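Excluded from the complex is one protein chain; the other protein chains are retained at their positions.
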Amino acid sequence: MIQSKYWWRSLQDKVIVGLAAGATFVVLAPLAAIFGYLVYKGVGSLSWNFLTQIPKPTGETGGGMANAIVGSGLILLIASLIGVPMGIGTGIYLAEFGKKRFGNLVRFTADVLNGVPSIVIGIVAYALVVVTQKRFSALAGGVALGIMMVPIISRSTEEMLLMVPQSLREAAWGLGIPQWRTTLSITLRTASSGIITAVMLSFARVAGESAPLMFTAFGNSYWNFNINQATAALPLQIFYYATSPFDDERRQAWAGAFILILLIVVSMSLVRMVASRGVFKGGN
Amino acid sequence: MLKQMNGPLLKTKFQPASEVSSPEDQAAAVSRRKTALTSSRFADAAFRYLMLGCALSVLAIVVLIVRELVLSSALSRNAFGLKFFFRQAWDPVNGDFGALPFIYGTLVSALLALFLAVPLSVGVATFTTELCPRKLRSLLSYMVELLAAIPSVIYGLWGIFVLVPILRLYVEPFLAKYFGWTGLFGGPQFGLGMLGAGVILAIMIIPVITSITREVMSAVPTQQREGVLALGSTRWEMIRVGVLRNARTGILGAIILGLGRALGETMAVTMLIGNRPEIAKSLFAPGYTLASVIANEFSEAADDLHRSALVEIGLALFLITLLVNIVAQLMVWSITRGSAARATA
Partner (left out) sequence: MGVGIQVNQLNAWFGNTHAVRDIQMDIPANHATAIIGPSGCGKSTFVRCLNRMHETIPNTRVQGTVKIGDTHVYGNGTSAVEIRRRVGMVFQKPNPFPTMSVYDNVAAGLKLNGYRNRRELDEIVERSLRQAALWDEVKDSLKKKSGASLSGGQQQRLCIARALAVEPEVMLMDEPASALDPISTSKIEDLIFELKQNYTIVIVTHNMQQAARVAEFTAFFLTGNLIEFDKTEKIFTNPSDKRTEDYITGRFG
């Protein structure tokens, strides 16, 4: 008869459960701490000034990050114009046409691109745009962020399109609808909420990036709406102010961080709402 | 949709075309169909080529990345050769560059992050997949994913003002007092330094490792878990033998992916590591990583050689993360294709 040291094994079991629960607590504690601190410090530092003013000369108080918020918007717009069509197009290609070796090559390359550190992408955008244009610009920043959006959107678009049942496509072809029309009006339409989700997620992801903007958009203390000139960006401004010796600027860093995280949380919640309305909406 | 179409169609009688219309009408109809067919064939081809173009541009981007990195680093590569990566020098004024301190800083901070993150990630994954009440599962995993959404610069900001004082006032004195004999915890306690960078990196890579580990653990079939339970095992033993063991390749892949993320992280590390290109034994000492030096010095590079050296560092970073990510992908890939299939055989 086997005698098992059951009390010892039972103790191990309980200890492990405790450790695993403890690990979860330890991991979620910084989450609570970060969000809590952001809200606490950020809300306190928010003011109308902050949202409407541009930075005041060093040492003076009362400036704001209005130009950085708008600048980020400009850069993200350019990034989306570059990244979204390319990403969706690649996703469509991989889902509808790219089943064989070439498709695998593209998929692999997209994964590679996904793993490239954002600062390296910044270097490339610098070489491609800043050097040729001989100046820092919002365009360069948009190119860098756009490149980063492509693999994220492509992967998700492909996944969503593959989830559309083949019978739907075949029904369309059987009716004499050409391939291109089928893909656009039927397949894409069916997967649309999933794709929108992916686009918004990639948007939220690159909205917080500052590394690739450091030597592309570079930053600007003034308003700028010219895409071919250096532009302020919210994450970049947060970085510059975080290490500032001036109290007022550090305070603004927190306010900026609060706005940034607010934007990200809002887009992610929108994503959840869109996604929960179901993958197969519209079209039918 | 098809069903609806069958109704009205069936009701109409099919009459031969010749009985319905005149020869001229027929010819017109035929030529209309032909143009419709050719124009849709043209549109199909155009569409396909357009999509192909998008896919090709992804390839083009990666080729461009490699090309620009290689070209722009040529000056530095020619000046220093391979020894660039083994030299300990960083003097922009005199044009002397060597990347060793950055490689050291990158590796040490990443490994420290892994050391802290892996047990925690596996613990969280185990808890949320196997141990916690079902209702809590999606809430907890959502919260862990929320950690992944926080931008690097905000981690850095929080790190400077919250983490660093905690390290400086409580953690580092504690470590120095009880573990100082290891030689790893000596020197002045700034809070900023390798330890701070390692901790913030750990927090940042935990979501990645956790979510993939959860995925591979969930992929282990129920029959395996029941097989272990039926032998008379405790819950932990069932997890250890029936789940973790089966998922180990995937978990390793998750860890390596986490490593890849840690190697490339820029902003938070730059804000916490102290930015001194030195190699020191103590974890309290400031350091410098490959990504950080680029972030700090690139936009104000002194001259072409300086910039070229920074690009060469970027090239090295690119190659290292490329290698690590490929290895990780292969491992995670094999779990979702291979062993999961074998386990159900």
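By written order: A and B. Residues from 1 in each chain.
FYI, a residue touches a chain if its C-beta (ideal position, glycine included) is under 8 Å from a C-beta of that chain, and two chains touch if they have at least 3 such contacts.
Only a predicted model underlies this, so the values are computations on that prediction, with no experimental measurement involved.
Which of these, A:9, A:56 or A:135, touches the one chain of the complex that we don't see?
Touches the omitted chain: A:9.
Which positions on chain B touch the chain that was left off?
Its contact residues with the unshown chain are 134, 223-224, 226-234, 237, 241-242, 245-246, 248, 339, 342-345.
Could you please point out the chain A residues that touch the chain left off the display?
Touching the chain left out of view, chain A contributes residues 1-6, 9-10.
In this text, only the chains that are shown with their structure count from here on.
Let me have the rounded angstrom distance from the C-alpha centre of chain A over to the C-alpha centre of chain B, please.
Each chain's C-alpha centroid was found; their separation is 13 Å.
Within their complex, state which residues of chain A touch chain B.
Those in contact with chain B are residues 4, 9-10, 12-13, 16-17, 19-24, 26-28, 30-31, 33-34, 37-38, 41, 85-86, 88-90, 92-94, 96-98, 105-106, 109-113, 115-124, 126-128, 147, 150-151, 154, 171, 174-175, 178-181, 183, 204-205, 207-211, 214-215, 218, 235, 238-239, 242-243, 250, 253-254, 257, 260-261, 264-265, 268, 284.
Under the touch definition given earlier, write down the residues of chain B that touch chain A in their complex.
Answer in residue numbers: 1-2, 5, 40-41, 43-44, 46-48, 50-55, 57-59, 61-62, 64-65, 68-69, 71-72, 119-124, 126-128, 131-132, 140, 143-144, 146-147, 149-158, 160-162, 203, 206, 210, 232, 234-237, 239, 260, 263-267, 271, 291, 294-295, 298-299, 310-311, 314, 317-318, 321-322, 325-326, 329.
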